[in-house]
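A single protein chain has been removed from this complex, and every other one stays in its place.
Take a look at chain A:
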Amino acid sequence: MTVMTAPDKRDNAPILSVRDLKVHFPIPGKGLFAKDRPLKAVDGVNFDLFPGETLGVVGESGCGKSTLGRAILQLIAPSGGQVAWLGKNIVGIPHRDMQPLRRDFQIIFQDPLACLNPRMTIGEIIAEPLVTHKPELGKDEIKTRVKRMMARVGLLPQMINRYPHEFSGGQCQRIGIARAMILEPKLIVCDEPVSALDVSIQAQIVNLLQELQREFDLSLIFISHDLSIVRHICHRIMVLYLGNVMELADRDSIYAAPRHPYTKALISAVPIPDPEIERNKERIVLTGDLPSPLSPPSGCVFRTRCPFAQEKCATDVPKIDRVSETQEVACHFHDNI
């Protein structure tokens, strides 16, 4: 199996190794005695993640990004495959063994306000993981740590007794980050953390995540549909389509020389804020929408929208090929297109 990483991170052992990870949701068939059909939300994903590294996960809505993130953290039970945390498999282990590991990985979500309990003060919200995982800490110590973390993420510590609805979207995301960081985790899955924020606030949050990463040697899985932000924050990028990895490569390779037709199409569809460049750039326009994940196309799942599809694509599933030190592509014809 070929799994790679950004060159400078490769010396360490991976913090996370994901092998052939699958999440199939059973969907009731039509008719009384029909069998359940599997919806293959994630269908065989492989990658390693190293300390201090950010992996971007991109693809259209419904391609399985959030499901992958949750399955890695065991918030959804995978249907198959392994997730190794610091070398040890965590899929299917008893709750009692899982609980102590939970403090090492956290998640932050897209809609900051919706994920904060409206009846708790932000101090209580940020403190909650501490109270759960470090019950031995005294009240004063918890308060000190919460205030320190609030200051660190750019919230005024004197706001500790306020409620979430008193904060703007960007501030709520800071609260979410403070809560995620309070246990000093090793990994944070960021599920569209800036998508709901204004442009001017997005940059503040991205910078904060990058600073925290450097400070704590954090690993990040950064789920996003915004390929411009991903280019900025991620070391490596995984492109998903209908639960399958189309391309996995380090940032420079994927943006300078994308090899998969889907990656090329995604990148070329992102508008560039420069009229001259935007109006003269070459584009690969995809027709149609994502096919239903309940009946994915045979062979290459991308073939119904691929401008380069040929006969072979309908019959053979392309395997993921390593095309360079830092780039893997799942396309039969990656050499010719």
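Definition applied: a contact is a pair of C-beta atoms (placed from the backbone, for glycine too) under 8 Å apart; a residue touches a chain by one contact, two chains touch by 3 or more; residues count from 1.
Quick note on the criterion: contacts and distances are computed from a predicted model.
Asks: Between "Carbon-monoxide dehydrogenase small subunit", "Sarcosine oxidase subunit delta", "Ferredoxin, 2Fe-2S" or "ABC transporter ATP-binding protein", choose the name on the UniProt record of the chain that's been left out.
Replies: The chain we cannot see is recorded in UniProt as "ABC transporter ATP-binding protein".
Asks: Pick from A:N89, A:N117, A:T132 or A:S168: which residue touches the chain that isn't shown?
Replies: A:S168
Asks: Pick from A:D36, A:D252 or A:E325: which residue touches the chain that isn't shown?
Replies: A:D252
Asks: With respect to the chain omitted from the figure, which of A:I229, A:L248, A:A309 or A:A330 is a touching residue?
Replies: A:I229
Asks: Going by the touch rule given at the top, which residues of chain A touch the chain that is not shown?
Replies: So the residues of chain A touching the missing chain come out as 60-61, 168, 170-171, 198-204, 206-207, 210-211, 225-229, 231-233, 251-252, 255, 265-267, 269-275, 277-279, 283, 285-287, 289-290.
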